[in-house]
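In what follows, a single structure is set out as structure tokens and then discussed.
Of the protein chains in this complex, one is absent; all others appear in place.
By letter and in written order, the chains are A, B and C; residue numbering begins at 1 in each of them.
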Amino acid sequence: MLRRTVTTGLAAAALAAPLVLGALPAAAQQTTLRVFIGGQQRPDVMRPLMDLFQQQNPGVRVEIEVGGATSEAQQQYLTTVLTSRDPAIDVMLIDVVRPAQFAAAGWAEPLDAYLGGTDRATVLRRYLPGYAEAVVVDNKLMSLPAFADAMFLYYRTDLLQKYGLQPPRTWEETVSHARRIMAGENNPNLQGLNFQGAPIEGTNCTFLIPFWQLGGNLVGANNRVTVNNDAGRGAFQFWLDAMRTHRVSPANSAEVRTDDTRLQFQNGNVAFAVLWAYGWNLFQSEQSQVRGKVGVVPLPTFQGRQSATCIGGWQWAVSAFSRNKPDAAKLVQFLASGVASKHLAINASNLPVLPDLYRDPDVLRTNPWFEAALPVVITARSRPVSPRYPEVSEIIRTNVNGVIAGTKTPQAALTEMESRLQRVLR
Amino acid sequence: MSAAPAAVATHGEAEIKINRLWLFAAGAAVVVNGMFPALWVLLTSLKTEGELTRVPISYLPQDPTFQNYLTAFAAQPLARFFFNSVVVAGLSTVLTLLVSAFAAYAIARLRIRWKNVILSAIVAVSMFPLISLMVPLFQTMRALGLLNTYLALILPYVVLNLPVCILILVSFFSAIPRDLENAAMIDGCTRLGALFRVVLPLTAPGVFTAGIISFVNAWDEFLLALSFTSSMQMRTLPVGITLYQGEFAFPWPIISAALIVAIVPIAVVIVIFQERVVSGLTAGGVKG
Amino acid sequence: MSSKSPRRSIGDLSEGTLGLLMLLPAILLLCLIVVYPVGRLMYISLFDWRMSLPNAVPAFVGLEHYIYALTDDPKFWDAVYNTVLITIITVPGALVVGLGLALVANLPFKHRWPTRLALLLPWALPLVFAGLIFRWFFNYDYGLVNDILQRLGFGKVLWGTDPNLAFFTICLVIIWKSSSFMAMILLAGLQTIPRNLYEAAKVDGATSWQCFWKITLPMLIPSMVVALVFRTITAIQTFDIPYAMTGGGPGGTTETLAMYIHKTTIDFLDFGYGSALAMLMFLVSLGATTIYLRIIQGDKE
Partner (left out) sequence: MGSVSIRKVVKSYGAVPVIHGVDLEIREGEFVVFVGPSGCGKSTLLRMIAGLETITGGEIAIDGKVVNDLPPRARDIAMVFQDYALYPHLSVRENMGFGLKLRGTPAPEIEARVGDAARILKIDHLLDRKPRQLSGGQRQRVAMGRAIVRKPKVFLFDEPLSNLDALLRSEVRTEIKKLHQHLKSTIIFVTHDQVEAMTLADRIVVLKGGHIDQVGPPDTIYNAPATQFVAGFTGSPPMNFLPAELTDTHIRFENGQSLAIPDQRRPRGLPSGSRVVFGIRPEHVSRADGAAQLDMPVTLLEPLGSDTLAFLSVGEREIVGRFVPELAPRPGETARISIDMRKYHLFDQDHGRAVGSLDG
């Protein structure tokens, strides 16, 4: 009940805010906070949150700056701004893989001093463990979680039903289901299992997920990189088998980018797809060929192995060059609050960073599958934490892409990855 | 001096016997080669996203819709992007022409030392990849307080286009007989007056060519526009258009609609001035 | 007529002074936008300045970055190899295609604007989007190219998976895009060839083919050189099209030097090394242009 009031109040505030602002003469000593978000992060959905904050904090105005549409484009823009120590931006929404880099570069203001006496552990306890972990770098709170993301296995409920299959729990099952469906459908355009192998950030997860599930651990004891092992070979072999032996994955997997998977699945050409959370809303849209025929489960694992998935998501950070750090820190805390998280979950289908919202009826009404997502995001693993993560990522994705394309043998790729990663991560 | 010899040359070619069919086929090949991507974008802008990923793909939109255009204008301030692009490309073109006309005139006409060195330096400087200059450039712009202003884009675009424009104008200016300026100076012009009253009107085709090259280059530039502007109100078309895509999703039909909005003015300019674009290059004979 | 002795004005300055004044805006702008930033870049390239290192204090390393790039960095040489290959394939490619386009566009059509528009449109299409559009064309499932191949009874081709094919498609697109500008300049050159040369040749009994080799081509050389200089400089800086089409894949086989610089600077935040790479690239362009300028000057003498 209370929660619903909050949402309604938010909407009302959103409507009222421009009127109120318009009626007031420019207040003396007004602080303007500039918040940087990506084009994909729904400025339209963010705006009401900012309006609400303005209402609660008279004297503070929040402006939204929208940057490039991809994580890379935003990084490019932020790099130029922050390298130049430009104070133009106060608050920024950054990718989950970036905090270590921002901390090392001295771009993000540690937030510990702005928590208003609350101790960091208490603040972080509210959040999903993976995300609470990701925001602390070198024992400093670099940012606060905004929303979560993770990779899931999407499947076609109609096809599974047709062949009397259950949603798979293991990769072995997934592959055999896929083969069965492909054989049964006899449709040359139908793909059994679609995943991403193009040289993009998501391709790191394509490798890391089976690698982790097979017991791999990128950085072992004594900071030694351990990738050239059975787990590494097994991870590559799995995808190569899926493509070449079982022929359930498309031959052009090395070209598949994230949204290609989404489009293929949305058009009914895929039985199983490994994809981030954003697919759901689109699969249920009017344009979708698979509307109402989509199921989501946690990613399968290998027979007898632990499940694991990659986490994605975004975080709010305060720029080290902001001239309004206290206000900015206040805004960040507001944006990382339950109110904001719920608003984003309902209006943008962003996975909440607070576990109890996964059971919230308002949230579940628009996103019924969130309930099933909770275990996934709780167990999700983060990609290696390093201030040189971009280099780590580049090494992994280039090699994975090479193996999937067939230009490199798994062994050659693993050897190169191990030696180059060792140099970066030492 | 004028476009007249160009036309003569073209008709001269006509005397070489050409089979009408071959003529048509060759023209069609050129048209298809140049237009099909733009045409495809146009067709795509009339399709729904669902139709876009149908297998086998459809060529003509089965159910043409203008919805993508409406969405393009509603989802982002496309009109504002358009306005910004016009302002930035327009002003930078004017400024480029002014600066390069001065420089080219000095190089082509005046007795100054190190003329060739200066010209080579200007060309050499243009070879520096702007991509790698982004960070220091950004710092410069910030120090000048120009970030997020039109000037932050206009100045680099002027520099970007200077070498080509100077080279074109130098070749045009050199083709103008010196005595024309002398006559003007005796008739009562200052040297600058002679440049504006006699030399520039006479080299109009060259000026026009330089102008359209710098306009198109400025209209299309992406990286600097992304980095040196931050507010939505200052975005140019190429940057604005990328804002339609999400982190993962790439809404081709809407982007296509926005692209058509960006391409059409350029195409119109080319069609209207096509005679001049090419004959402009002709008259001065870009001969280095 | 009595002269009312006109005011002395800036236009009456001595040629040298006036010349310098007229060059000043260009020189100032170049200094502001290029020379100063390049100077900074050169300075930075002598330091180990990595934003990714905690509390990075740039340490002076001298020419270490340059030495590392030239002797020890396989990625640098891969990128150089790809860039050089792209340059030596696409520059002559664009020249040939551009010449063809220009020759056709120079034919006596009744309406000239369709060919002229078609000639110029690829040039006017923003690079970023040209790359994206062609990525779409070469898409395995929904691409126009594979669709046509299938309709013709061939199988679908893995354009983006096979390194050679990926490289080929990138070159194809670059040639498509850049032949436009090339054709524009060559068309202009074609129109400056005096008509009486052809008439004289025909009187001498030359065939059209001989006319092309003996008159058209030699007369076009000056235009070609100009086109080649600009095309080569931009080819060495190739970035947008492979970035949009393959992102450097598969397995890094289509990564160009500009992409590597961009990656090193913007993604890896290794400003010192990135600056050194940018300087090296500048030197390569400078070398190429010097050679061309030599050719032009040699031509004049």
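Convention: a residue touches a chain if its C-beta (ideal position, glycine included) is under 8 Å from a C-beta of that chain, and two chains touch if they have at least 3 such contacts.
Quick caveat, the model's predicted, so the values are computed rather than measured.
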Touch as defined at the start, partner being the missing chain; which of B:Val198, B:Ile212 or B:Ile270 qualifies?
B:Val198
Which residue, B:Ser100, B:Asn161, B:Thr190 or B:Thr236, contacts the hidden chain when the whole complex is considered?
B:Thr190
Could I get the residues of chain B that touch the absent chain, sorted low to high?
1-2, 177, 179-180, 182-190, 193, 198, 201-202
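As a working rule, only the chains that are shown with their structure count from here on.
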How many Å are there between the centre of chain A and the centre of chain C, using C-alpha atoms for each centre?
38
Using CA atom averages as chain centres, what separation in Å is found between chain B and chain C?
15
Chain A-chain B separation of Cα centroids, rounded to whole Å
39
For chain C, residues that touch 2 or more chains besides their own:
141-142, 266, 271
Multi-chain contacts in chain A: which residues touch at least two other chains?
76, 79, 83, 189, 263-264, 269
Show which residues of chain B lie in contact with chain C when the two form their complex.
5-6, 8-16, 18, 23, 26-27, 29-35, 37-38, 40-41, 52-53, 55-57, 98-100, 102-103, 105-107, 110-113, 118, 120, 122-129, 131-137, 139-140, 155-156, 158-159, 162, 164, 166-167, 188-193, 216, 219-220, 222, 238, 241-242, 252, 259, 262-263, 266-267, 270-271, 274-275, 277-282, 285-288
Under the touch definition given earlier, write down the residues of chain A that touch chain C in their complex.
72, 75-76, 79, 83, 101, 103-107, 138, 189, 198-200, 250-255, 260, 263-264, 269, 387-388, 390-391, 394, 398-399, 401-408
Show me the residue ranges of chain A that touch chain B in the complex, using the header's touch definition.
34, 36, 38-41, 63, 65-71, 73, 76-77, 79-81, 83-84, 86, 88-89, 189, 258-259, 262-264, 266-267, 269, 276, 278, 282, 287-289
